[in-house]
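Removed from the display is one protein chain of the complex; every other protein chain stays in position.
We call the chains A, B and C, going by the order they appear; numbering starts again at 1 in every chain.
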Amino acid sequence: MIPNEPKITPELVAEHGLKPDEYERFRKLIGREPSFTELGIVSAMWNEHCSYKSSKVHLRGLPTKAPWVIQGPGENAGVIDIGDGLACVFKMESHNHPSFIEPYQGAATGVGGILRDVFTMGARPIACLNALRFGDPKHPRTRSLVSGVVAGIGGYGNSFGVPTVGGSVGFHPRYDGNILVNAMAVGLAEKDKIFYAKATGVGRPVVYLGSKTGRDGIHGATMASAEFGENSDEKRPTVQVGDPFAEKLLLEASLEIMAKGCVIAIQDMGAAGLTCSAVEMGAKGDLGVTLDLDSVPTREAAMTAYEMMLSESQERMLMVLKPEKEKEAEEIFKKWGLDFAIVGKTTDTSRFIVRYHGDVMADLPIKELGDQAPEYNRPYAEPKKLPVLDPQSVPCPVSIVEALQKLIGSPDLCSKRWVWEQYDHIILNNTIQRPGGDAAVVRVEDGPKALAMTTDVTPRYCEADPFEGGKQAVAEAWRNLTAVGARPLAITDNLNFGNPERPEIMGQFVYCVRGIAEACKVLDFPVVSGNVSLYNETNGRGILPTPTIGGVGVLDDLSKSATLVFKSEGEEILLVGDTKGWLGQSSFLATVLGREEGAPPPVDLALEKKNGDFVRSLIGQGLTTAVHDLSDGGLLVALAEMAMASGIGAVLKASPAGISPHAYWFGEDQARYLITMKSADLPKAVAAASKAGVLLRHLGTTGGRQLTLPGCDPILVSSLHKLHESWLPSYMAGELAV
Amino acid sequence: MKARVIVTLKPGILDPQGKAIENALHSLGVEGVDTVRQGKIFEIELAAADKAKAEAKLKEAAEKLLSNTVIENYRVEIL
Amino acid sequence: MKARVIVTLKPGILDPQGKAIENALHSLGVEGVDTVRQGKIFEIELAAADKAKAEAKLKEAAEKLLSNTVIENYRVEIL
Partner (left out) sequence: MKAAVLVFPGINRERDMARSLQLVSGKEAAMVWHTDRELPKGTDLVVIPGGFSYGDYLRCGAIAARSPVMEAVRKHADKGGLVLAVCNGFQIACEAGLLPGVLMRNARMKFMCKEVHMRVERSDTPFTRRYNAGSVIRVPVAHGEGNYVADAETLARLEGENLVAFRYASADGVVDPHFNGSMNAIAGILSEKLNVLGLMPHPENHVDPIVGPTDGRRLFESLIETLEAA
């Protein structure tokens, strides 16, 4: 027996987040009582975060294949073929709980983790995005959380040297106790030089690379799967500190040894560090792994095997190297000033063996550790359908212009410049479309190819109707990519929900995933990677269901991309798609009337595809001068955004008969775009639209310095701009009574 | 009244700065330095009736702003 | 041996961090704080035969790296 180990008691098992039947399952699997280290290992492997035990059965329903998909979910990141021998590698991941506890470091290490996922596969990161949700602006912690999270994301990405080119920020009281920090990274690699986690060959060295191991984040993965209670402060000492400098060195060193052909398999140490990475490399390759912890570089004295196996110190990797390349690899790591240590080898025993100070601390069946993890088909409740809100029943207590002012100056729809100006979004000199547009556009190498990327979700819709909300999140990402002229290729998702042990929450999850699957299928937009974050709940109150979608598309020729900026005066403004005036769950209803009611807008995916393909083809033919998709806030908000981005105004026609003006201007019917074009091109567009069966409506013309709506006093674009730009900076400066 | 607040990382929390400084000292040929941990020091002048009041005020400042109590410890010294 | 090096800005050099902290303290309602100047403290463990040697070594470290003598002063304290 191993000396000085705590006795395994039911309390200790419970502290490790294992349910009694889960523990029993593990005991049966190994045929004896586990050691303390083994208990730690299994708690890390079988918690929600690593095992996906509540979500797995449902995730299987997501479409993951397309001719351009090289690697779907299951690896560190997804990989798609973007032509010319190049591949795009991307993934999104949450760091919600750590960011709530320590916003700067939590967000920073979230960025660090997702970057590692991407360069582990041999890709050089070319862009980052993020999706953030905070609580009520009035909540006493919100301001400091915003400030810390944004600084942390910037602090890491800026130093690492990758542009942060897009994202989203939203506020809602339901995130008061559980903010969301979802970080996405996108990388570029040669298509035939992708690296995977699967180890091959017996007796090969298992090598530890990067920073030293400390006691950081021990139980981080367990924490990410636990609900917060009153005493969550007690979990604080597990905070991990990010070292972007070390990560930058790790990037350069890793890419260098990959290029030199030293690497057989590689896995970054993320959640549950050494444990997860070693088990995964062995299990994927049908091999055993023996680790010798005496060789692990540590930065603290007297670390136990348990601590080393569970440490979540950042900026570390595990690799299986070609034995003949060992010296070469070591020299490269030394040159970059990083630790390099052989900590084990691959074996043919299918066992995961951990030795320390001459003792065997763990001896577990490696495949079963993953494969035999519990899997639950948790009971779920079918979400209740909300009634469709009759637009006629919704009053408009203010003028259209006043409502517009209120909307564009609101926390959710205001400019997020204050955020993205703290991110270096231009480094690498490839950012063609910076934050502030529909999707970011990043040139691939020297062009003319470019990638478009975006993150989207409307949690209010998902709460009201998880299935439609899931569809809508995918459709909006697809639309944003389309609006810049890109061909949408694939998505990564980050599914943030409350406690899955509650049937209503599980119901939200199941139906959101079904909606996502449905949209991905119809739009031919497969899921190639993703992440699930459950238990985002405090004292029994869950967050709004928030399945963030990160979409990536390709532009074969970036000179044929579109932006939302009005280009000149005297151009025609057209609306693509149909407007019925859907006000249920709209921003207008929430912001102007303070009501979150009714069914959200339904998404007709076939129409979505038809309208999007039409817009993309107009962009490709050079017929449009500006393009913007419609989402929160509807038609008039989108129009105002185009005007504000250019300083050019517009004169608009009256709303059509049979629909109340506020439903027309602010309704959130889906599958719509605004485009502008030269008058001379109008006939061509009209002909193309009628041929494609697409509804096109002439709204007015660009010009002047103000927005003019029939029946309203004209409003200066500059004054709208001021409103749009001022909410966030004033709020953050504490100058705003909220 | 003059005082200072010293803010240091809690034990066990990674200190990338300290590590970089250690390495730099070694490559500059300054031998014998084993570990460096970097902290902050705030030199403060304040108006307070007495030492106890000043201390209370500075503790408040340290808790609210000068330190991040999740990862840092602080110490108030009245000079 | 344990020691510390304290590095502070020379008088007359503007300290934007200190200024920002002053303002933030005022807006947080921490009253009475007149001026704040932020400096650095390095907590160092080192191997040295005696106090004098240690002091000399740390002075070297401070001159060569830990401080920018154009704008900063330093002070070595052996604990």
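Keep in mind that, in the parts below, a contact is a pair of C-beta atoms (placed from the backbone, for glycine too) under 8 Å apart; a residue touches a chain by one contact, two chains touch by 3 or more.
Everything numeric in this text was worked out from a predicted model, so none of it was measured.
Considering the intact complex, the chain excluded from display touches A, B, C. The residue from A:T120, A:S254 or A:N430 that touches the chain not shown here is A:N430. Between the chain not shown and the residues A:W336, A:F352 or A:F566, the one that touches is A:W336. For chain B, the list of residues touching the undisplayed chain reads 16-17, 20-21, 24, 28, 38.
Residues 12-17, 19-20, 64-66, 68, 70-71 are the ones on chain C that touch the missing chain.
Within the complete assembly, residues 151, 154-155, 158-161, 243-246, 248-249, 336-337, 420-432, 443, 447, 558-559 of chain A touch the chain that is not shown.
The criterion applied here is as follows: only the chains that are shown with their structure count from here on.
Computed from the mean C-alpha positions, the centre of chain A lies at a distance of 36 Å from the centre of chain B.
Chain C has its Cα centroid 9 Å from the Cα centroid of chain B. Here the spacing of chain A and chain C, counted between their Cα centres, is 41 Å.
Every residue of chain C that touches chain B in the complex is listed here, in rising order: 6, 8, 18, 21, 24-25, 28, 30-48, 57, 60-61, 64-66.
Residues 10, 12-16, 19-20, 23, 68, 70-71 of chain B are the ones touching chain A in the complex. On chain A, the positions that touch chain B within their shared complex are 101-102, 104-105, 211, 214-216, 236-237, 239-241, 243, 245-246, 299-300, 313-314, 337.
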